[in-house]
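Quick one: the structure is below, and I'll ask about it shortly.
A single protein chain has been omitted; all remaining protein chains appear in their positions.
Lettered A, B and C in written order, each chain numbered from 1.
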């Protein structure tokens, strides 16, 4: 499944070369048809996060202060960890900013 | 064919109640399969423009100073009048602004 | 200087004529704006353009809260302050700039750090609140305060080369706690003073905060409630995303919330976020 992942608000610093935009191919777990957000988080942690994973993941979800958007919509409105992804979906992980 | 049309930069003043956003259903001409931008301009002129059509159309195209965007892309890059529209396309007509 | 029947004086009609010409704003918008009271919390990078535009376009009463003093290394982004105000209170500097632009509005100086002990009294004097602060505990405190006092909150943030903007607690939109019930780890709480910010990035967000405040005060257009604007300056990209609505289970704004003014005044936001409200440390830049 081809997905576009984007990291912002400083989360990109956890990735190789601080690259924000990633075009990736994520396969469903064996025996399953779909990729859920739960699967994607595991995949991102294993394949993209290069340092300080605790700044991205806490427990089985993202750490507090991170917004997750599926196709420009808050994942709380699409099922959170159980949201099923579709081909060409765009998933954004963004850390909230506090500066001014 | 369901299309979303948007008018801006003052062009909305030519439409009923100055509404910018329109969800419309445009049918191909009889005997044809596709709707082209040429067909859409004719349809817009006949169905949406309420006053001063010369501020929208000149000859068989839009008047000078109007940008046309198909799915956020300049129609000059998609075939101009011959561009073939697809279901759920978003077409924006926007007049260039000069103020400051 | 007499007021005509539409509630605008002849001076106002001349000064704001370009806004009165707008069908979607017009006399009614200007009149509502002239009766509105807007509070800008923070006279820094976001507050500079926000306060200047709110003053220039004609809000009736503009309040500015800040307890800091102008420093030279603020001036690369805080355009409301001039070099001659370095060392002086930011509120005094900002208010002077706003009065110089528009002497016909009321500008109120709150020269103090906003804190649970004074926030209710100050915020209650205004109709619309602009959060232009630079730290996490203040963001939780201001959101909670706006929930308790039922005020719309225009929240902007900028850091590095990115900015964010949304309207909390307005027309069914969430409060800050609905979105972020648990504070992030303090290692994730970077500030402009630690991590830097390109000067004009808070400029863009601060202008947009003023715009949203004007729209709410004048009751025109669709505010950014339930939506969040994400701005990436380096790539020149903007996303406007749909965010959750008010959470029924929110401890502050939810249906069963029992959060009171008294609890607000006692709440320790610095302890809750493990992060300080006032930032007086000076980072060394060694090159």
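Assume a residue touches a chain if its C-beta (ideal position, glycine included) is under 8 Å from a C-beta of that chain, and two chains touch if they have at least 3 such contacts.
Fair warning: this is a prediction, and the values are worked out from it, not measured in the lab.
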item	value
Omitted chain - touching chains that are shown	B, C
Among C:20, C:94 or C:147, the residue in touch with the chain that has been omitted	C:20
Which residue of C:146, C:233 or C:277 touches the chain not shown here	C:233
Residue numbers in subunit C that touch the chain omitted from display	4, 6, 8, 13-22, 24-25, 27, 49, 52-53, 56-58, 72-73, 75-79, 81-84, 100-103, 160-161, 192-201, 203-204, 207-208, 210-212, 214-215, 220-224, 227, 229, 233-238, 240, 283, 285, 287
Positions on subunit B contacted by the hidden chain, ascending	8-10, 20, 54-55, 63-67, 69, 72-74, 76-77, 92, 94-100
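Rule of thumb we're sticking to: only the chains that are shown with their structure count from here on.
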item	value
Distance from subunit B to subunit A - Cα centre to Cα centre, in angstrom	37
Centre-to-centre distance between subunit C and subunit B (centres being mean Cα positions), rounded to whole Å	39
